[in-house]
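Missing here is one protein chain; the remaining ones are kept as they sit in the complex.
So, subunit A:
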Amino acid sequence: MNIREEMQKANRLIAQIGNFGLQLVWFILHLSVSTWYFLLEIAHAVESYFISSGLMKSYKALNLGKLRYLAIVVGSEEAYQTSKVSELLQWLEAIGVKHVCLYDMEGVLKRSKEAILEKMSNATVFQEADENDKLLDQKHMMLEFASFSDGKEAVAKAANLLFAKYLTSNNSSEDQEGEIFTEPHMTEALRAVGSGGPEPDLLLVYGPARCHQGFPAWRIRYTEIVHMGSLKSMRYGSLIKAIYKFTMVRQNYGK
């Protein structure tokens, strides 16, 4: 009996040592990953400094032809820092970006619209109806504010518009199902419920992780998504680099 007990104790001890060993390996692995990211952050900060000071000539001339519409996703906790958001918009204005959509999940930026617009000398809020007129007005920067309600909830509202058409067609006994439920009709329905903004070419995520946080799905089919780090550590040089890299990308669209 004693031998058996001794063996059981020994087994338990080995299992505990084994578990401890594995936890140590896991800890060391994550420590290495954190150290790597820390060093990468320093390298990015240095590179950003060189870019901002104009030492890197390749970033000087930015061809913004491909960047018609830019979207920014901000983590909802950081979205309360309206001064940082305004600073970012001022940088974008200086670079020459004309159309920007600001998104955060909880709608903090929507509620801070007035505060943000106050600090911008030449910005106006994007209205779907004015789109054609304002496109010609190059002096103004067009801002759009979006939140989670413009994503999935807007799709549900648009679905109800399509449902109403479907009910009408059923009542008139015409078979129009194939003509009602199409992607162009969905786009129109989203526009009708007020969530039909243009598709961004580039989406910059200012938050803890590269994650679009529910940005309206219908609009980001082919959007380049770039993670910029947290809003509090945003850098002008990193912004220039992200936009420059975007202008160098080639999309095949499935071909």
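Everything that follows uses one rule, which is that a residue touches a chain if its C-beta (ideal position, glycine included) is under 8 Å from a C-beta of that chain, and two chains touch if they have at least 3 such contacts; residues count from 1.
Methods note: contacts and distances are computed from a predicted model.
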(request) Name the absent chain as its UniProt record does, using one of the following: "dolichyl-diphosphooligosaccharide--protein glycotransferase", "RILP-like protein 2", "Alkyl transferase" or "Proteasome subunit beta". (result) "Alkyl transferase"
(request) Please pick, from A:Ser76, A:Gln90, A:Thr124 or A:Thr223, the residue that touches the omitted chain in the full complex. (result) A:Thr223
(request) Quickly run down the residues of subunit A that touch the omitted chain. (result) 29-30, 33-34, 37, 151-153, 155-156, 158-160, 162-163, 166-167, 170, 177, 181-183, 186, 208-214, 217-218, 220-227, 249, 251, 253-255
